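Quick notes on the structure that follows.
The complex appears here minus one protein chain, its other protein chains still in place.
As written, the chain order gives the labels A, B and C, with residue 1 at the start of each chain.
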Amino acid sequence: MQVNEQFTPTIVAFCCNWCSYAGADLSGTNRLQYPANVKIIRVPCSCRVNPMFILRAFQRGADGVIICGCHPGDCHYTTGNYYARRRTTLLFSMLDYLGIERNRTRVEWVSAAEGAKFAATMNDFVAQITELGPNRRLEDLRCRK
Amino acid sequence: MTNETLIPYLGEVTDIRIDTPDVKTFRVLTPDGVKPFEHMPGQCAMLSIPGVGEAMFSITSSPTNREYMEFSIKKCGCLTEWLHAMDIGQQITIRGPYGKPFPVETELKGKDLLFIAGGIGLAPLRSVINYVRDNRENYGSVQIVYGARSKDDLVDYNEIISEWMADDGVEVNLTIDREQEGWDGHVGFIPNFVKELNPDLKKTVLMCGPPVMIKFTLAGLMELGFEKTQVYTTMELKMKCGVGKCGRCNIGDKYVCKDGPVFRFDELDELPDEY
Amino acid sequence: MMLYLAKDKLDVFFEKASEKLNVYVPVDNTNGSAYRKWTPGTVVSKGLHTTKSAKDFFFPQTENLVEFKMSGKAIEIIDPRRETEDYAVFGVRACDVRSFGILDKVFLSDPVDTYYKNRREHGLILGLSCGRPAETCFCGTFGIDAAEPMADVDFTEADNGYYIKANTEKGEAFVASLGDIFEDRDAAPAEEAKAKTREVLKKLPLSNLTTDGFGGDKLDELFDAAGWADLSEACIGCGTCTFVCPTCQCYDIRDYDTGHGIKRFRCWDSCMFSDFTKMAHGNPRLTQKERFRQRFMHKLVYFPANNDGEYGCVGCGRCLASCPISMNIVKVMKKLAKEDSGK
Partner (left out) sequence: MQEVMKKRAIELLSDGTVAKVIGWMPGEFSYDMTPAVFTTAEEIESNFVYNDFCGANVSKYVMREQKKASDAKILVFLKPCDTYSFNQLTAEHKIVRENVYVIGVGCDGMADVEKIKAAGIEGITGIESDGDKFIVKTVYGDETIARADALAERCAACKSKKLTVYDEIIGEDGEVVENSGRFDLVAKLEAMSADERFEFWRNELSRCIRCNACRNVCPACTCEQCVFDNPKSGIDQKAAADSFEENMFHIIRAFHVAGRCTDCGECSRVCPQHIPLHLLNRKFIKDINELYGDYQAGDDTESKHPLTSFTYDDAEPSVIHERGNE
């Protein structure tokens, strides 16, 4: 795919309230830069992310979706992210199976103390999606502006 | 706009009156400040909020009202909740008029009329009542029996008290389901109230209300000696197109949106029992 | 004499026709076929039926009706329609041709559905008489002759080619506009082919199915028939029969929020779906029995009551072939007729 110089991807980041959202907060207070086109959606736990959320993000114009939760073993609810891990693995595999670019999705475990990791992850993910170009395979044409 | 049936006109809500805890009356004009279209009593219009939904509502105001159109709407579903939450000045879409009106210019002319309404069922009848009041010379006596769960649930109590009750030749009988402080009128359900009132058998009845009220009131009227050919009602079914094509309001060989919503009970008898 | 087109010149015909309008032809896919726009190299399906009927051309499964732009309390209404192109549909069987007449009765009656009318006026139907009807066919029950589709132009396969007959002015103009690609020939082989088809039709297992006991005046007998409970017992409430049916025309109107406006579209709906009549205050058809009954009552009683006795079924047999539990209008008609005669 030809990479459009002007292309600024829309990224949706589902962040768990207890770790990754706090991590995002910390990266903010530390004045670490990450692109403004990352839209953070706070969820109580990474396992709250229904596969439908991910698909609907793509439907409404996301070019990449990233899910951030506590590191395995650190879940505020003890086990939530273990379930999320299985679910997202299977969903990503299914998207890949359908021929949808697998690199449009990612899971990262970011703790409340990892502000730097959060910013780095987002920068890396944005770069990755920019390189991939706009989401065309899992797009709802009616929503295209 | 065009005269396409499925493409609506633009309407603007210019006034919202709170009638009861769950009924509001909306005044609708076009953005140019005129009435969206002419109609006859008993006819309906499709109101919609794009993105929320579209539904059929009976037009509450009388055709004799040349200035605006009014809809009394009870909060009970997705769209009505949205309508109840909106403010004056909100634009909505409107299309119509749909359906067959009450036969005010034919069969009802010169007749003594008995209106029986329960709760929000007054909405479609209010249009007829005011039409009759404005063309008083064309009709005989008018009796209105109206009931609701409580005094607070009587829709537009003000108009009933100050206008209808003040009219000569209009008899208004109100009832509520249960005793209530500040209410010295009749208490009891409509079917029994109608029987107690023992109306003249010459009257033509126009009835609207919840299905259970209709069922028992009709039985009561039959007991008193009324014929089914004397009783009209107006129905409600799910509708989408409003013009007899989408198939949703199909009962037997009739489409409620096109062949109704006003039916005489002997006509309803010929339809399968699916409403 | 009749116009004749040799089989090996069919592509020439499509090519010539495509210069004037878009031509759609049935094309095979996995275990079925569907209409596709003809382009050089397209192979026309030899199958009897397309999996879905041809009603899509006039009444597509989804279609945008109107769009809205919302800003604050204001709404802007936009008519999204563009100019419709002229097109021709090739290979339409007699049953489907008749179905268009039934859809016309719904959509072209007052008030006219302009979306439908527009497509109908721009479309040209090229019918194809049946050579090898299937066991599921029962068009004869509704007085349809599978050998004479009665489309704008009829094609009859015989003598290694097609015999061509224009039935309407539009069809005649179309045939004339293609000039000299047809040749004049004696019509005898075409008549022979039709006669052969009619012989096969007589031998079909459903050839003895009649509409006796059904019609606009049979509401009372049929509505309360005991058979509905058994017939609908296994129905899973899907929309397969409705969606493959050439005459089912119920639709839903829905809004879709695109994030920067609202698109109001209509889409096929099925009376078999549990939410078809569901509204805020309840649902008048609570069980599958009532929904199931509605579909068949509509085709066999309500529709004829409103349309001079014409039934809302054309006997194409698609529902027989595709129902997940093999319940269909033939079984319904046979059971109810039996019950009726047993009274």
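Quick notes on this one:
The rule is simple: a residue touches a chain if its C-beta (ideal position, glycine included) is under 8 Å from a C-beta of that chain, and two chains touch if they have at least 3 such contacts.
Owing to the predicted nature of the structure, the values given are computational and were not obtained by experimental measurement.
Here one chain is not drawn; of C:115, C:174, C:265 or C:292, the residue touching it is C:265. Within the set C:38, C:90, C:142 or C:243, the residue that contacts the chain not displayed is C:243.
Listed by residue number, the positions of chain C touching the unshown chain are 29-32, 34, 48, 51-52, 61-62, 132-136, 200, 203-206, 230, 233-234, 236-240, 242-244, 252, 254, 256, 265, 267-270, 273-275, 320, 322, 324-327, 330-331. Residues 51-52, 55-56, 58-59, 72-73, 79, 82-83, 85-103, 106-107, 137-142 of chain A touch the missing chain (whole complex, contact as defined above).
Rule of thumb we're sticking to: only the chains that are shown with their structure count from here on.
If each chain is drawn as a node and touching chains are joined, the picture is a simple open line.
Greatest centre-to-centre distance from chain B is found for A, with centres as Cα means.
Across B-C and A-C, it is B-C that has more C-beta pairs touching. A comparison of C-alpha centroids places C closest to the centre of the full protein. Averaging Cα coordinates per chain places chain A and chain B 53 Å apart. Separating the centre of chain B from that of chain C, both taken as means of CA atoms, is a distance of 40 Å. If you average the Cα atoms of chain A and of chain C, the two centres end up 46 Å apart. Annotation for chain B: no residues touch 2 or more other chains. Shared contact sites, meaning residues of chain A that touch two or more other chains, are absent. Put simply, chain A touches chain C in their complex at residues 60-61, 140, 142-143, 145.
Remark: chain C residues 256, 258-260, 263 touch chain A in the complex. Put simply, chain C touches chain B in their complex at residues 65-66, 68, 70, 73-75, 77, 79, 106-107, 111, 113-115, 216, 219, 223, 249-253, 255, 257, 262, 264, 266, 269, 271, 276-281, 284-285, 290, 294, 297-298, 301-302, 305-306.
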